[in-house]
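Complex shown without one protein chain; remaining protein chains in place.
Entry: chain A
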Amino acid sequence: MHRFANPARFLRIARAVTPWLVLPGLAITAAALYIGLFASPPDYQQGDSVRIMYVHVPAAWLGSGGYLGLAIASLTALVWRHPLANVAGRAIALPGALFTAICLVSGSLWGKPTWGTYWVWDARLTSMLVLLFLYLGYLALSAAESDRPEARGAAILSLVGTINLPIIKYSVEWWNTLHQGPSITVTKNAIAPEMLLPLLLSVAGFSLLFAGIVLMRMRTELATTRVAVRSRRLAEAHA
């Protein structure tokens, strides 16, 4: 892992890898959305609103997977003091929060025609909402401590959040069954193959794009740091 601790080496690899993530990501996403929106059949129960699934499911996967990535990056930053781990955590957090928000909004838009309401306090929806708040807390803290050279607070917060996440998830499920029975049970029919293909494609395409965005954001942050260091050195040389 520390072979990649050298920012210059990381930048070289990241620069080479990024197009291989972004371009296929765009192509696969475009194909998935085309098949999903135009070339796949409407659901026999949900009609055309089922097509929201092709955005909703990958967003949910990246929102929750992103938090796992954030937790791993934070652990690496705190335990091994890996110089790039905090950069990676910050790079993951914003797109992760964005995809969590997309998941909530698309789910809400799907819920209106299907359940007759934009929002229900279903256990899963509530967990995703709390996850979004955890992301926002991380982002706010890391923005506030951005002027500290050795900022580790946001990483500590994300680990505390990770310890709490199972408790939150369990408590929300417990609370939901206490207050109301399972009001919505999505019929558990296996997904038809003509719907599974665009779904898998969009999950793959979104994931590639996510990875590409994370690498690009990491490169941006490293470049910004380098610019700041260089201009400070120039200012000192002139002084």
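Heads up, the rule we're going with is that a contact is a pair of C-beta atoms (placed from the backbone, for glycine too) under 8 Å apart; a residue touches a chain by one contact, two chains touch by 3 or more; residues count from 1.
The working rule: contacts and distances are computed from a predicted model.
According to UniProt, the chain absent from the figure is "Heme exporter protein B", selected among "Aspartate carbamoyltransferase", "Protocatechuate 3,4-dioxygenase subunit alpha", "Heme exporter protein B" or "Acetyl-coenzyme A carboxylase carboxyl transferase subunit beta". Interface note for the absent chain: among A:172, A:195 or A:211, the touching residue is A:172.
When the missing chain is restored to the complex, the residue among A:94, A:120, A:136 or A:197 that touches it is A:136.
The chain not shown here is touched by just one of A:89, A:161 or A:205, and that residue is A:161. Listed residues A:65, A:83 or A:153: the one in touch with the omitted chain is A:153. Against the chain not shown here, chain A presents residues 78, 130, 133-134, 136-137, 140-141, 144-145, 148, 150-153, 156-157, 159-161, 163-164, 167-168, 170-172, 174-175, 178.
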